[in-house]
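Pasting a structure here, questions to come.
In this view, the complex is presented without one of its protein chains, the others remaining in place.
Just so it is clear, A, B and C label the chains in written order, and each chain counts residues from 1 on its own.
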Amino acid sequence: MGRRSLAVVPWPDIGQWCLELHKSDGAAMERNMLRQDVSRTAVRTSADHRVPVTDRTPQEPPLRVSPGAEPAGPPDDVLQLLTPEGVRRSHADLDDWVADVGDDELAALYEDMVVVRRLDLEATALQRQGELGLWPPLLGQEAAQVGSARALRRDDFVFSSYRENAVAYCRGVDLTDLVRVWRGTTASGWDPFAVGMATPTIIIGAQTLHATGYAMGCVKDGADSVAVAYFGDGATSEGDVNEAMVFAATFRAPVVFFCQNNQFAISEPVGLVAVRPLADRAPGFGIPSLRVDGNDVLAVTAATRIALDRARRGEGPTFIEAVTYRRGPHTTSDDPTRYVDPAVAEEWCAKDPILRVERLLESRGRLTAELTAAVTEHADAAAAEMRRGCLGLEAPPPLSVFDHVYTAPTSWLERQKSQYAAYLAMFEEA
Amino acid sequence: MGRRSLAVVPWPDIGQWCLELHKSDGAAMERNMLRQDVSRTAVRTSADHRVPVTDRTPQEPPLRVSPGAEPAGPPDDVLQLLTPEGVRRSHADLDDWVADVGDDELAALYEDMVVVRRLDLEATALQRQGELGLWPPLLGQEAAQVGSARALRRDDFVFSSYRENAVAYCRGVDLTDLVRVWRGTTASGWDPFAVGMATPTIIIGAQTLHATGYAMGCVKDGADSVAVAYFGDGATSEGDVNEAMVFAATFRAPVVFFCQNNQFAISEPVGLVAVRPLADRAPGFGIPSLRVDGNDVLAVTAATRIALDRARRGEGPTFIEAVTYRRGPHTTSDDPTRYVDPAVAEEWCAKDPILRVERLLESRGRLTAELTAAVTEHADAAAAEMRRGCLGLEAPPPLSVFDHVYTAPTSWLERQKSQYAAYLAMFEEA
Amino acid sequence: MATLTLAAALTSGLRHALEDDPKVVVMGEDVGRLGGVFRVTDGLQKDFGPDRVMDTPLAESGIVGTAVGLCYRGYRPVVEIQFDGFVFPAFDQLVTQVAKLHYRTRGAVRVPLTVRIPYGGGIGAVEHHSESPEAYFTHTSGLRVVTCSNPQDAHTMLRQAIACDDPVVFFEPKRRYWTKGEVDTDAPLDDVPMEQARVVTRGDDVTLVTYGPLVATAVDAALAAREDGIGIEVLDLRSLSPVDLATVEESVRHTGRLVITHEAQQHGGLGAEIAASITERCFFHLEQPPARVTGFDVPYPAAKLEEHFLPDVDRILDAVDRVLGRQNSLTGWKG
Partner (left out) sequence: MATLTLAAALTSGLRHALEDDPKVVVMGEDVGRLGGVFRVTDGLQKDFGPDRVMDTPLAESGIVGTAVGLCYRGYRPVVEIQFDGFVFPAFDQLVTQVAKLHYRTRGAVRVPLTVRIPYGGGIGAVEHHSESPEAYFTHTSGLRVVTCSNPQDAHTMLRQAIACDDPVVFFEPKRRYWTKGEVDTDAPLDDVPMEQARVVTRGDDVTLVTYGPLVATAVDAALAAREDGIGIEVLDLRSLSPVDLATVEESVRHTGRLVITHEAQQHGGLGAEIAASITERCFFHLEQPPARVTGFDVPYPAAKLEEHFLPDVDRILDAVDRVLGRQNSLTGWKG
């Protein structure tokens, strides 16, 4: 419990493939650099496929990915600034967007990631110990969540799914509130308006419409706040997500569609819902998209900032596909051994989002004993605080089951409540 | 009534714009011709934008089309074989697909279009005379419907919306059955299996999933039948249509998504549901698409055959956007003067799908007096037959309201029926 | 006071709401330039601009889902579902999000959304244009469901619904859109609470509970019965969830007889709840079991059959005879 989480992550040899942009795309990329500004060149629109992220080698019509097929292999066309080996690569489209991220800022992101991994593992442990009913681990997705969430402003608003606990952490959600719903004491954890983040939506994709509507409201208000919708790869197949893209494009809503492609929807590989990269979907709706290495906190930060900037400048929605990997089970109830290829899982361990930052910091001489001690301490303290908070959560009073159905009591429900109170009283009397 | 419908269509001067493919695309087009087969080169996939229909001039990120804006102007990038002036243009990708369409075949398509226009106007008249409750005119969409429907095989299966009465006609639907539902005597007109076409689905977009499922069944059966889903521009915004594309791509289903972009969803211009051409949507799902002049029966035929061929050869779904114009009201209940720009409407009159075939036939010396007489006679006879059939349709017997809820009677419903019979008997006794 | 059709009274209600509160926005398919297929939003976009009266893409889940987002941002959206049968694509958002958000967040998030749905039959329409889906919503805790039967209620209740901090599904009896009546648009909104049922006619013999389009039919039935010397007390529920059962109960305690009529199918319709609840509460005051006169348990039929599906004066009076123990269609009937 007290140990730093990173220490327990197995660390296999690093394979040969890398996340760099294909060399062959370099020329086209440079051509583009000349005639478009940075924020535009990095995004893909189907009208202009010569921007770097979309200039793929022409290919035959997409081959069917048959149901049950393996999840797609390593992405070969994602935006990346930090390799798994911890090497900072430069990228003409992205560098400017993280120019302010110096060593201190990097250390802060590092700290965030370590803390949220620690919290995530702690929550998993709490579930295993019977203190939580369920937990959806985010192991492996720390960079996607921290990198995007830390790019937001206070007055932006997040609409997420259930797995975005690192986002919630970055938004400032109280640690006890993080586990409330998973302990079953309430149906959601916190006051959305206090932190600028709605509580999780379990119905897959439904929140993307809320984000779009919120963003439409920002336009009406003349505010430059942005709504961010987090959702998974599986969610992209739900009607709601597609309708959200229609509305966002039509109303040029300042919304960022942040899709964490963690390769799975429970057991189903991403290839089952998309025969092409998910980032290719949005341009057809008139929404530019970015495909980014979701395990690279710098690239995620840059991409999110590009999208936020577009939104604030009135250019409307952007779609980001953060390519990552769900290293844990879908939830603590899941048995991934039934469908996960251990070799692939191992490959992804090599692309750990935290380790590469650690390596970068190390290469700069910033991974000092002080830093790791402080970070570990912070993570341990956070985990302990969350655990304490969790164990302190009690079942709410019985009659509270009737509260908050409406904003004001109704005679109908007051009657049921009163009858149930009479019923409970019977046992007290006895 | 007895007069040929074409005579009453106003015929303004033909404007200068034309539907030809952009000249500047020629080079890219030819390049492509060299290395891909015909059926592939004509389709657009987002992976290969150098095929003719997608090689647009690079453009800025899509501009917002604000709600209530005018429908998009004349399409400048649609596939076309027959100009509004009646000139047959050649197109390397398409010509082969209509090589068998000689003058006789052209005359037959002409006849179909004249007949369905006549039937459509007759039905509108029947509605105005109080004989039908409602009618959704297809005026202006004859080429899109006839050209596609005539490309189908008997064993293909159509799933349509309410406006595809010309498709139903081509499938061999009995003329009385065409108006049955609009007279209110039944909820749908014909036996789908007798003609290979489901009866109309009024819930926008729902039928696209049925078509996809049917196509999945064809694959299971090892049959090379194809399912065709007809739907409108407005429908593309419904979740179901997008989910249908997801399923079709995943299961490589032999389904043709045939979208008639008639510029309107009731009063809403297509720009309200799509800030980019509708045909751009499908490639992101991994579905190649074609954007075709929907008022050009030859181009529609070619495009449909390309799509059918891909489907039969196991290459999966294709999306066709047939760019056309709804010349009448949404339905006979609609008042299009509230939202239609008469200048635009007039422009579209100049692009009449029938007139251009007439002109072509004329230029070939095939628009003989015999032909026009025969066609007129056929149209008149069909209209008369439909009218006769319509007027003969009686209200069904009262107790039939209880029939066909289930495939076998249930005690619950039999009881209601028996009680209602007793109720009705009371009046007979009296 | 002005004489308005029910539809115009709704328009005027919307207009007032838009004027009174800058956070009110109207959205839906064809509600802007066209003014809605029933013209209920006619002229509003012209006067309030496309930012406040928005034509939306054709996608009901999208309409309701983005309206939820607008609520998060402090707006009070009024969305139009074009016809009863087209609400189902939005059902998920309504049931899993709209209805539950306030409960889920223990009051932190309010969803002051109004969902306008023209409903009911009798207009000779094609499929999906004549349905009465209210029971799906009244079975959904967290939604308020109301309907109106006359221009004054249409005007006032719509404004109340929009002012209400809870989500309200507002059913508009489409075949009564052209019913005219006096409307006082200055009547204070809190005169009659939205939740309160109304006694439309007084009567001592039978309580006849209904709502929406059938209120007029019920009143016709009461007038006809009066000629036979039978006093029918017609109650217009107005609020379908919560139901003002106290008013029904009071009437039934007086008359001892209850008939409920609605267009929706019987099985699990709102009539079942009222019959069951009233039986629970007034069993020993009932002379006869409550009778229901409803649509049959079949999908809404083709237009030429709807006269058989829809309750009418005769079928209501037959049920009145039944609860009075008089000769009726089921006398001697063997099931």
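Throughout what follows, a contact is a pair of C-beta atoms (placed from the backbone, for glycine too) under 8 Å apart; a residue touches a chain by one contact, two chains touch by 3 or more.
Owing to the predicted nature of the structure, the values given are computational and were not obtained by experimental measurement.
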* Tell me the shown chains the invisible chain touches, ordered by label. => A, B, C
* To do: Out of C:Ala187, C:Ala224 or C:Ala272, point to the residue that touches the absent chain in the complete complex.
  => C:Ala272
* Consider the whole complex, including the chain that is not shown, and state which of A:Gly239, A:Pro254 or A:Pro353 touches that chain. => A:Gly239
* Asked: Which residues does chain B use to touch the chain missing from this display?
  -> 157, 159, 186-188, 191-193, 198-199, 201, 203, 206, 208-218, 220-221, 227, 239-240, 243-244, 246-247, 250, 403-408, 410-413
* To do: Could you please point out the chain A residues that touch the chain left off the display?
  => 66-68, 133-134, 162, 181-188, 202-204, 234-235, 237-240, 265-268, 272-273, 333-334, 338-339, 395-396, 398, 400-402, 405, 412-413, 415-416, 418-420, 422-423, 425-427
* To do: Could I get the residues of chain C that touch the absent chain, sorted low to high?
  => 61, 85, 88-89, 91-92, 95-96, 99-100, 103-104, 127-128, 135-136, 138-139, 141-142, 241, 265, 267-273, 275-277, 279-281, 283, 286, 288-292, 296-299
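Everything below uses one rule, namely that only the chains that are shown with their structure count from here on.
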* Where the CA atoms of chain B average out and where those of chain C average out, how many Å apart are those spots? -> 37
* Which chain C residues sit where two or more other chains touch them? -> 56-57, 59, 61-62, 89
* Asked: Got the chain B residues that touch at least 2 other chains?
  -> 67, 237-240, 272-273
